[in-house]
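Entry: subunit A
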Amino acid sequence: MKTATGIIRALNSGVKHLAVKRFTLRYPEEKLEFVGDGYQFDPSTGVGIAGLKGRHMLFHDHCTGCQLCSIACEGVAEAIGMVKVPEEQKQNKKSIMPQIDYGKCVFCGLCVDACPFYALYMTNDYELSSFSKEGLIYTPAQLAVKPYVRQDSSIQITERGATHG
Partner candidate 1 sequence: MVGELAGNYSAVVLMFGFAAAAMAPALFVSRMVSPRKRSNPVKFLPMECGQVPSGEGRTHFMMQYYPYILMFVVFDVMAIFLYAWGSSLFELPKSATLPMIGFLGIMFGAMAFALYQSGRRRIW
Partner candidate 2 sequence: MITTATTDTPTATTAAAPPAPAAAAAASAAPELPPGLALQKVDERIMTLNVGPQHPGSGHMRIIVQIDGDHIVACDPDPGYVHRGEEKMAEYRNYITNIPHLERPVIHDSCNILYPYVLGVEELLGIETPERAKYVRVIAAELNRCIYTMYWLAIYGIFLGHSTMFMWPAGDRELLIDLMEKMTGARVTHAHFVPGGVRNDLPPNFEDVCLRQVNYFEKRIKEYADIFYDNPILISRTRETGVLSRQDAIRLGTTGSVLRASGVDYDVRKKEPYDVYDELDVNTNVMTAGDSYARSRVPWLDMMESCNIIRSALEKIPKSGSVRVKLKPNPKGGNDTVYKRVESGRGALGCYIVSDGKPEPYRVKMSVGSFRNLIALPYLLKGEKLGNMPAVYWSLNYWPVEADR
Partner candidate 3 sequence: MADPVFVVLAVVTVGSAIAALELRSLVYGSIALMGTLGGIAGFFLLLDATFVALFQLAVYVGSIAVLILFTVMLVKRELIFKKIEDKRRKFAGVALMLVTMVALGAIFIDSGIKDITTDEPPVDFREIGSDFVTYYWPALILMGLILAGSVTGALVLARREDIEENGQRTS
Partner candidate 4 sequence: MVNELVDFTLVSIALLGIGIYGLAVKRNFIRMLFAIEIIINAANLNLVAFGRFIPESGGQTLALFSIAIAAAEVAVGLSLIIVAYRMYQNVDVADFRSLRG
């Protein structure tokens, strides 16, 4: 008897869920909403600001070419290399800036923690893909571009279940 009621309860639960809203995020059509503009770090207080750890953004007018980000990355992923840039910045005597290989980067954000000059932040851009490994290496010029990320979907909790909307 207990078996029968258990089976009926299970079937009932299954049928009931046919009316519950679907939870799936239909990714290319819907994109998730994030907190803030990406993970940033304030060297004066030593505390970060919450945000998605996405693709980096480099402020050329702040970067001094101190290589601290590269050193921080050495033990983690060895994704950051310093390259010569053609432009002249007065704070950057050596004219070197980080170049990030997203084929290796693990998006831990320790390079952002290491930068004392407000030069390297992370953004909400997470759609990094390329047909070749070389395409994943972002030069300083590419890193300087602020990405546009469409964010139009977040988790809604309603009477008929949670859904992405």
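The candidates were selected such that all candidates are chains of the complex that A comes from, given by their letters.
Note that in this section a residue touches a chain if its C-beta (ideal position, glycine included) is under 8 Å from a C-beta of that chain, and two chains touch if they have at least 3 such contacts; residues count from 1.
Quick caveat: nothing in here was measured; it's all calculated off a predicted structure.
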{"item": "Options 1, 2, 3 or 4 - which one, within this complex, touches subunit A", "value": "2"}
{"item": "Residue numbers on subunit A that touch candidate 2, as the complex places them", "value": "2-3, 6-7, 9-10, 12-14, 23-25, 32, 34-36, 38-39, 41, 45-53, 72, 74-77, 106-110, 113-114, 122, 154-155, 157, 162"}
